[in-house]
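Below is a slice of the complex: some chains, not all, each in place.
Labels for the chains are A and B, by order of writing; each one numbers its residues from 1.
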């Protein structure tokens, strides 16, 4: 393990601060063909819900300038199938598997969390920010009050530490982050995708069946960096920053803005080795700058 | 990173590019290609048109920014390949009837060639339909027993499928649906689907298509499916 990159997120030890983001990495298997997942600080599972979900109909992906819009709609096999088919493999990996959980209402969040109590998850990422499901999590993530309420209930029920994933589409992220902190969240991750719209003028039609969709990728980086900074200023719990990170320099900027770990999403599609390139780049930076640990440049503003 | 060996227009808006590549490549598989930094952001899925002696060929239509940039690559320049991806066509043993429409003929040539190699005695018939200009037809004529051409019409109007023939089709969705409709239920029909793709390897769930057995990923579980799996009936 790299001395310079080893990172504690709350009590959880990450080999390095680099974590592929939920929904962009499947359950890891696909990327195993490209590299050894144990090189990663951690990885986030696709967003899971209590019941299996088929996801949204119609076009699900649309490219935009330096960005990607998606309307996957939380397609996933459900918590039971995850525990049965994916977890046995994931739990053997010597890296932090973060389990991302979505829900359509309080009941479904809590039942999902309860089921996860049966396995040894190191960290849950509570997704209250998916913009792509109508009756979905984002409703909770828009306001500090509702975000705090659901966080409190989930934290109470869960045997595992809970990190809450915030939306960039609602009220002030700093306020929402504070509400989650007060409700017992161990950490915060942000940003989920930014709500956007695409129109196919040739077809005189809206691109996505679901009307709006989520924007990610380099285009959103300045917004994500600002929100990460705002949240890091507002709370004491650790933050995983993400949104448009494509190089180690981007990752470093999020760390300088205060992020403890960073997640890499869309860039996995552009370059399947992106997380490794980022790890290598951060390592080289620490060596060049003579840092004992990357923490020395964390949150310097 | 692969080196471009040649890259030329073979018809209006249709390019053929050959790159150096070593590996096992099956007909119907595809690669994710890119030859740019981050604009456009995603790589482009392109099928294998031919593969032989370390030479991998793509046949592609210039429709937008990505394919336009590919078309400007000169010999010796670099292109980034990810693949081969997908399952491709199953090994076909009976007689083969191939129906291609427009640029949908791209993956079919390597299929036909490969079929010929493994089935010296099998019969291979080809239907090719184009809107206005035909291309690539000679290649098919060399590899297949029979080539039927249609320009400007509806290819399924002339399509006659013999009993026992396995049908493989690739082209515009309407064409594939109509092939799926006119071919008798007893014939096996394979369709090669397209979908917008981000990862190409099964991680993003962006290319899902609904099938009889639930959602399938075009990139990982396809791009080739049985007609009745994907409700093309």
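Just so we're on the same page, contacts are C-beta pairs under 8 Å (C-beta built on N, C-alpha and C of every residue); 3 or more make two chains touch, one makes a residue touch a chain.
Just so you know, these numbers come straight off a predicted model, no measurement behind them.
Engineer: In the whole complex, which copy numbers belong to the chains shown here?
Structural biologist: A x2, B x2
In the analysis below, only the chains that are shown with their structure count from here on.
Engineer: Measuring from the mean C-alpha position of subunit A to the mean C-alpha position of subunit B, what distance in angstrom results?
Structural biologist: 36
Engineer: Hey, which residues of subunit B end up touching subunit A in the complex?
Structural biologist: Those residues of subunit B that touch subunit A are 34, 38-43, 82, 196-208, 210, 214-215, 220.
Engineer: Taking the touch rule as given, give the residues of subunit A at its contact with subunit B in the complex, in rising order.
Structural biologist: Residues 23-26, 30-31, 33, 46, 54-55, 57, 59-63, 65-68, 70, 72, 75, 217-218, 246, 266, 268-270, 272 of subunit A touch subunit B in their complex.
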